[in-house]
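Please read the structure below before turning to the comments.
Here the complex is missing one protein chain, while the rest keep their positions.
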Amino acid sequence: MNNQGRPTRPVETAAWQTKTFTGNRGLDIEEPLLFEIGRPQTSGVDIDEAPDFADRLGAHARRGRIGLPGLSEPETLRHYVRLSRKNYAIDSGLYPLGSCTMKHNPRLNEKMARLPGFADVHPLQPVSTVQGALALVKHLSHALMTMTGMKAVAMTPKAGAHGELCGMMAIKAALMASGEGARKVVLAPESAHGTNPATAALIGMTVRPVAAGAGGMVSAQAVRAALGPDVAAIMLTNPNTCGLFEREIVEIAEAVHEAGAYFYCDGANFNAIVGKAKPGDLGVDAMHINLHKTFSTPHGGGGPGAGPVVLSERLAAFAPVPYVVEREGKLDLVEHAEGQELGRMSAFHGQMGMFVRALSFILSHGADGLRQASEDAVLAANYVRACLIDLMSAPFGDRPCMHEALFDDSWLKDTGVTTLDFAKAMIDEGYHPMTMYFPLVVHGAMLIEPTESESKASLDLFIMTLRDLAMSVQRGEVERFTGAPRLAPRRRLDETRAARAPVLRWTGAADRT
Amino acid sequence: MRYLPLSTDDRRAMLAKVGVADIDALFADIPETKRLGDLMDMPRAMSELSVERALAKLAAQNVAAGSAPFFLGAGAYRHHVPATVDHLIQRSEFLTSYTPYQPEIAQGTLQVLFEFQTQVALLTGMEVANASMYDGSTASGEAMLMAHRLTRRRKAVLSGGLHPHYAEVCSTLARFAGDEIDRCALDPGAEENLIARIDDETSCVIVQSPDVFGNLRDLTPIAEAAHAKGALLIAVFTEAVSLGACRSPGEMGADIVVGEGQSLGNPLTFGGPYVGLFATRAKFVRQMPGRLAGETVDADGKRGFVLTLSTREQHIRREKATSNICTNSGLCALAFTIHLSLLGEAGLMKLARVNHANGVDLAGRLAKIPGVEVLNQHFFNEFTIRLPKPAAALVEALAQRGIIAGCPVSRLSPGHDDLLIVASTEINTDDDRAAFADALRAAL
Partner (left out) sequence: MRYSQDHEFIDAAGEVATVGISDHAQAQLGDIVFVDLPEVGAKLKKGEPAAVVESVKAASDVFAPASGEVVAVNAKLGDSPGLVNEDAQGAGWLFKLKLSAPEELDGLMDDAAYADYLKTVG
């Protein structure tokens, strides 16, 4: 007889204090820093010894130690796998970060980017050996121009903000070429992303704010009032950061052009209108496209991104080097900056790894799938909005939005719960919070972008969770919020301490308090 | 469409809840004449298999570096990346997470960034490093702007050994910001007199070592001269592995160190995405661009990490920010950190030594070919040769014979048609180097 029988049902026990010897809590394992577990003489890579030879480092040879710890291969895997499990991810749940567009990252795209013909190609190989890479750049360029209705595209910018810089440089170059270099004012609404004014400042321009109307949109009238002979460009996000399509965008573009200025569109929210409208038709002169948002090349915990900039006919001649051209049936590169109006944004040819992923995404969707994705993203945001509007408050009333639903904190007034508390309580429920306190023009903003990647069941559970939280606020269960999160790998972190006495690197146990 | 979970019934039910008759009602704010009625002029949705076929066809039109004896560097280097690195960076929790704005559920990314910052600081011999920039070239431009802020001066002196792409990125930024650049002519012999160019207006001197021609430079006298005039030394490198064999820029007096981190953990990928490294002295940290992870404690007193000193950044400081950078190179930084954790100090030094040995061996072989002159005295794994014929044509001829020979200087900047920059990392075998030398001898 088997005498190894064990209970196979959980035994009811009194609430048990989860204090453990290791500090671990089941699958949530505490992991020290690399510098606390690694050893300088340990290596997880076997390297053949170099033969004896007379070195040619001269006096440049390194003396003394670097201080870098090493780990064996199994230790490395365990260290980083354990760390990874302390992260939330789109693969593990709905990630409603407005403006950031956390949608599904197809693994096909990863596989394609790793084909040796793309991943193992050097940017300075003879062009005869990279015709496929240049063809891919050309295909993607064509797709981006088709979707935006624009005449040219600069592919090298490395991320959205870099694309903004490139587009604004093209505008400044065009102004200088036409003797209008004295124009140094950029109009931008107060709801703009912080990158917009930061970019303008980088090229020696100053920002003149344009007030948004009560409806969360910029009016052509307000733009006209702000325009003048000193204005170089307007920087406008569309759909805007409140999740609304700028209704007067065509009139705004006309007014800007009449005044001799250019229209820069921040394309961070292009994902809402792909296949529904073309920025080129709306009068846009330059717009960056965040490939990592709209076309889902993964965010990777903060990059890499890619920020190609589409340009109108007036700006096409002001693209940076390098760019792909066709000569006698072969593709070639124009690489030298000398004599070019703009110059060069970065070494080499841009984020090729992201180009492959974006093209894979675009091909997979096709014209029909891209339009459906935009529609589903907008529908999902409106569905979330419609299901929450009775409990939470929206700054612009019960009107449709684009791909993100914006709420404010007026419904939290005098409850003792802030936007931050509400967001942190979502963590305990297994959700990443929405974007908080942005856009700045809305008090206690909560910007929810569900994207097209969620099933209806997923959206419904998310909605029910937020409704439960909202009702909990109404019931005055303040502690559920102010103490949250309680169930995450860490509770709220002391950011004041981090900023007052910054510890930005490991310095050894001796220095620690 | 396989990526879109909503069914037609779902959509209908959701539209009913929203209270509109059809989806177009939600796009009503788009001016009617500007709404696209038809599908865009693009192909329809494709199956996974079809997309694979289409992209594999394009990939096949390229010569992969691994399929040929390969000697190209000049800012991007082919190194062996352990399989563990690529496996780990494809973990969902790293690959598909956002910038760690919610630290309670992003400790994985934040701790990695803290480890990355520490590794970069150690490697460069500096006190602090940020959580990465786009790449080495843009990091150089940002370093120049940071020096301008610190010194309140607006002139940068650029060495002729600085990678021409990096110099062009700096020049482009300077031109649009209205700042001054004093750029030395391309200088294969590392003979330029940078010190003579530093004056009271100079904000910074930007010098690369190993330089674009592979020369190792002693930065100490340049640092001293710069400091004597109140200017800063910005040290640049494009081959991170060289730091395992060569003196660190920090040791030589650099104030800001920037470099390309691609060599560790990241494939060539035709030029990007790469990872810019950026390190400086602690006293300059508030003028540093980019994100920073810092240590702190949580409500229970447990150690944890957060993004900190954010008031430097665009989302708070807007037009007064230190940079407009937002997204950086998180996943490439992760690859860098994992590769360097695997190597450790011993592994990195060994790897660097093998690279140097291979470079020295190749230089010896090529120097024996009549008409070929090796220009470098001291170098790491890359050097420059003078050829009796135009380098670009020779490289093309060797490519036809299956050898990727190096980078003609004329590819980077017009002129110097007879110079070829050649690199040999640990991936090259004796046979590869012999094949290259034989082929070059034959082509000459």
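As written, the chains take the letters A and B, and residue 1 is the first residue of each chain.
Just so we're on the same page, a residue touches a chain if its C-beta (ideal position, glycine included) is under 8 Å from a C-beta of that chain, and two chains touch if they have at least 3 such contacts.
Nothing here was measured: the structure is a model prediction, and the numbers come from that model.
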What chains on display are touched by the one that is not shown?
-> A, B
Determine which one of B:316, B:393 or B:442 touches the chain that has been left out.
-> B:316
For the full complex, which residue in B:57, B:286, B:368 or B:389 touches the chain that was left out?
-> B:286
Considering the whole complex rather than only what is displayed, give the residues of chain B touching the chain that is not shown.
-> 286, 310-311, 316-317, 320
Touching the unshown chain, chain A contributes residues 437, 495-496, 499-500
